[in-house]
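The structure under discussion appears below in the form of structure tokens.
A single protein chain has been omitted from the complex, and every remaining protein chain is retained in its original position.
Order as written gives the chain letters A, B, C, D and E; numbering starts at 1 within each chain.
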């Protein structure tokens, strides 16, 4: 995906021609001569079709966080904490939106001048210079901005699952605000905003955010779950999901909304968007089935939590690949994600004994890494993908993928540790033990989830 | 927004040119001469992109009522009445749809001839004269008609919250049918259908329905809650929301669906729709945070019900403004809505001691008024808006906004009183006390919400 | 709807002209001469607007199954089986997706050569020959493929309701895989893929799947419910829906998603799509109200389960008609569906005493048959429809409709019996009695729905 | 000591609790129960199938009291919970041999 | 009077109630409880973590009866609720000193 707003004259010329080709494809030979003189000075032209899709895609990504992710997570905690996780997702939605408007969009996507390899500038501080008529490619810049905002919302919201049932609400807000600013915005700029990762000779492929969103969030979650420590009674008392109907519905809404996430990342309603949607569906289905069958084989029964987790793992894994691979790649990626995320959530976690409450790392971390790496394989035209860039080998591409994974792991991991340490020093990151026992709904929010 | 179906020759000529500009912008200088002779006789031309967005927007607005509003409200009542509010929303959806088809659309949007300042005509009675090929601007008239139908559905559904847990189901249906007919249709015609409000020299700005929908419904709700009287035990027994997870999910679906409501009101997939979506997101986020922080300051804890109510308040307030203001306006409107609706639901109601069960007036009334008035301020180009009309001052615009608010308050208030009085005389508006105690689910519908 | 991918030269020429007409309608007289020579060799041209709508429609149809249908069904079973029905819907979503990719799409929509009257070929086995650039009409073939996939998902998922609370999970998977392959794929090919039904001199009209989807699923469900036998305690113990809030929300999501199902079946964002959405809304509203009032009259109270069932009945009945009838037809069809499905679920079932747990036949079977037949009536231009084909009389059309209904009833009925018999022989189709008593959630999936 | 158990209508719970407070009773244990009795249940209707649900939601109050207080407790419950309509419920009194406060280990009347 | 409490399997509730009706018992109070006993619970599996849930859903019936009826009540509960499988439950009988009908203030056998 080319998210970097095209400003060079070259693109300005090419783009309208490309778009015009659609309705006018067959007119071109005849009209080219007439048109060209004008095109040389033309600006981007709005496509109502692309805009229609991107308005929809933006709504779909918001649907992923609230209600999707909220429900997915809410169902997995104990009933005394159900509101707390939903509240966290909702408050994050509000807060990240405002931060995005104030400086987030600008730092991620505007031109950072001499610092542009590292971070964007402040030209769009408070969305200055964005008007009703501003375009980004063939869609209004407002739409591009809002679409990207939804990514800035869901990424921190994903982290919530790792420290669910024990983190202080105020500390959570501080963490997300700072993490979003110093971890997410730079990485987003590096990958999609024209920063250094996108300028490597062989750039890593991350169509819809495998690294920026999922690995990024997963590492932060892992760090947080370790630093905050396990829930009281972890591995001793029953911490079964209190409402798996919510978890399944949440997974379903994530699935539906993810079409906006992946196919929307094309920023247009075209063949690539279509293929992105198709492979998203295929990989997700495959991963859901795979987890289900693996569990069935190993434990004798297929479970709702399993199939839902598998679906989410598949969605994560296809995310970076969705603009590059074909159906075959999607099936393999889905299969690998099903197996890998199952292993992440059931084996890996138990081996290292951290309490990543809702398996953010097991699903988004492992799924994200699998997807990022396999993108480097299945982009190959021979395997049904769109093909490597000019002169790029599979090894080179795999290397680029690995670099982007490692950079994300390190950057997000190290900074998350520092941020949490500081917040813990100043206000503390964990609720007192009695509050944890009584449940965060009553103690942090003076409310109860259900009085049926 | 220009909802009035363009029929004048002038518009017929201008519109296609405007639309054609998109794909053909740069061709225009060359082609104008060739095209113009044809355009003089041209009809509106369908835009697949605009149609795609409006089909989606229509689905999104339906999503607001069912399931969105149903869940939002259902969660706030006691468990013995959960089905009754959902049933009311659903039945209203059915009934208003049919009334819209029979005469609603016609009275609101067709030409009323000599009475056109007051009410539309009967040209489209039973949707006569609307065919597969009828256009309304660049979209099929069927889509325009269905989109508007969803507004006719959600407005009465909003009122339900004010008299929840005690109104007779049959009386509720009668009230909505009559209120929709003699209150909503005229106001809708005045503002969007070419009636007198839209013909004022300085017309009030109401992009997506701050007056027509929200203030209108809120006043009716206030009147109904006062006339029906408080719930038995009001302020004495615990009337806590029985399922705040539903309320939060409902608010989330309202938020997502509202993109269709606001950005859909542009009736096209263009820059204005994009900005409408962006400011909707911004104001909502801001209002949600504001309510949360105000509550946190005043009561020591942020709550789920608070943040959800704030979000809805923000959505309401940005509604009239969404096509006119920019991001700065959205932030201020969101902030004002957060504070104002908080005050409306927690202070105002207690002061006057009416039992507006789910704070329809506190949220939709106060939010709607704040939004309507601030639209008159932030439309100013200097404040990032699209600018006042030719020769209009801020004072004049504010005056127009105030007029539309007052007209709505009076018209809806007075007529609601009369309608309720009449219905109360004939069939009674409140269920018997024992039924209220036992709960409406069993007594009005022979069903129970949950048997877990 | 024309789902058959156009490959003939004739269509290739006509189609682009039709699409070009939109932006270029008024240019045509002038430009035709210039364009025509090129068009003769032109391929299909992608429309961003149509693609935008179809991406959305695909997401909407997925929304129907998960979460919509899952919730609709989940709410109606007893709480001990809530996960089992949701799990079935979700697992079906995964499995059918993969089967569709492997051979389903190919057998349904690719050219079957000499067997083409009966079944498609294997040209698109594993989606071979479908690339990012493949078009199907004006949309990417990937989008067409995924859209059709969602139909292949929801059809078996509908069947689940008939044998809910007692079927073995493994047997259910086998049944769906085989049924989808030997029942659905041929019928789909016959009606939409160029098979024999579509080649009749008077072809049956089935715009969005009244026969292929609803009658087809309903008969299979009826057969399954009879062969598996009634639930233990049927008609003796209380088998009330355990969570009608879910059922209503599910119905609401079905309603919203169905816009994608019906208006999406046009495969374009145009006037027909607009009318399809409008009539869907109208018929659904009418059917919901009708069921509600009939129940009110007969039993004294309107119910949530009733109005929700009525809505679904209306959605089913308008499905085959949605591209052919006008508002009047929609109202009548909605009314007939309301009465008919009410009768199907409350009278018919009791008369024959089968235990179709969630009334799949009563709602989808009866509704589907009503819709299929009335389509043959209300397509009449005199009744507001798009009119009969050249030289076709109402009697002839009704005959064609009846044929398609009967063919579906017989094909699906007979094969379902055989498939179930075989599966029963090999692995058994019903869970042991103690498992049924304890509930499938614990016994089949080792999970509980709620621990509130 | 005696254990007084009262089955009452749910919406009378608050009144009963207040009435008991007024006579100095501070400890009550409440259970949600379903009652079958003379009072007729409601019917529920699902797609034409009518179920007569003959259990009714009730709450059970359990109050351990000193023998001397039993009569007062019974009276105050009756005064608070009686509506005069069928289904108001019952009060059962049984003997308690021992009461212990878990926190302190106190027993007998001290533990109440 | 005696209070007969029976812990039985939930799906036997209807049978038990009918059996009790048959011998003229019209008042019953039912509570949903969880039982630990010899009967083994099920295991639940969540993302690889297996929990053995050893409480089982049961219902408790409480029936206040005249002394003379105790045996009949016990028999009819046994006949209705026994499946012969482990976990069928228990019946406990204790003495009731007093019964009061809230609606009327009647006491003793009249209150039943």
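As a convention for this text, contacts are C-beta pairs under 8 Å (C-beta built on N, C-alpha and C of every residue); 3 or more make two chains touch, one makes a residue touch a chain.
Computed from a prediction, not measured in an experiment: that's the story for all the values here.
**Student:** Give me the visible chains that the unshown chain touches, in label order.
**Tutor:** It touches the following shown chains in the full complex: A, B, D, E.
**Student:** Just one of B:303, B:401 or B:416 touches the chain that is missing; which is it?
**Tutor:** Only one of B:303, B:401 or B:416 touches the chain omitted from view, namely B:303.
**Student:** Which chain A residues would touch the chain omitted from the figure, given the whole complex?
**Tutor:** Its contact residues with the unshown chain are 237, 437-438, 442-443, 446-448.
**Student:** Just the residue numbers, please: which parts of chain B touch the chain that's not shown?
**Tutor:** 238, 240-241, 295, 299, 301, 303, 305-306, 309, 342, 345-347, 350, 359, 362
**Student:** Going by the touch rule given at the top, which residues of chain E touch the chain that is not shown?
**Tutor:** Answer for chain E: residues 2, 6-8, 31-38, 55, 58, 60, 70, 74, 77-78, 81-95 touch the chain left out.
Keep in mind that, in the parts below, only the chains that are shown with their structure count from here on.
**Student:** To get from chain A to chain D along touching chains, fewest steps?
**Tutor:** Minimal hop count between chain A and chain D: 2.
**Student:** Need the graph distance between chain B and chain E over the touch network, please.
**Tutor:** 2
**Student:** Answer with same or different: of all residue numbers used at the interface between chain D and chain E, are over half used by both copies?
**Tutor:** Shared-number fraction below one half, so different.
**Student:** Counting only Cα atoms for the centres, state how far chain B is from chain C in Å.
**Tutor:** Result: the chain centres lie 32 Å from each other.
**Student:** Quick check on chain A: which residues sit in contact with 2+ other chains?
**Tutor:** Only 22-23, 47-50, 52-53, 56, 240-241, 269, 299, 301, 303, 305, 449-450, 452 qualify.
**Student:** Among the residues of chain D, which ones contact at least 2 other chains?
**Tutor:** 44-46
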